[in-house]
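Heads up, one of the protein chains got dropped from this complex, but the rest are sitting where they should.
And then chain A:
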Amino acid sequence: MTPQFASLSDFLAMGGYAPFVFGAWGLSVAVIIGLIVRVIIHGRYQKARLAALRSEKAESPTP
């Protein structure tokens, strides 16, 4: 296991293919983070909605 790049600027250059390599990696990171954020927001919303409905039901048994 040896590092493949001598310096950070070598790494950022990616042998001249930086737009392709970091474009593909950046897109993947963005989409996966988007999926994570989406499920967290959706989950919190549904959990709160269910909790609100349940407490509402407990307060007024038969209207």
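What we mean here is this: contacts are C-beta pairs under 8 Å (C-beta built on N, C-alpha and C of every residue); 3 or more make two chains touch, one makes a residue touch a chain; residues count from 1.
The criterion applied here is as follows: contacts and distances are computed from a predicted model.
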"Short-chain dehydrogenase", "TatD DNase family protein", "Heme exporter protein C" or "2-oxoglutarate ferredoxin oxidoreductase subunit beta" - which is the UniProt name of the missing chain: "Heme exporter protein C"
Contact set of chain A toward the excluded chain (per top definition): 1-5, 11, 14-17, 20-21, 23-25, 27-28, 31-32, 34-36, 39-40, 42-43, 45-47, 49-50, 53-54, 57
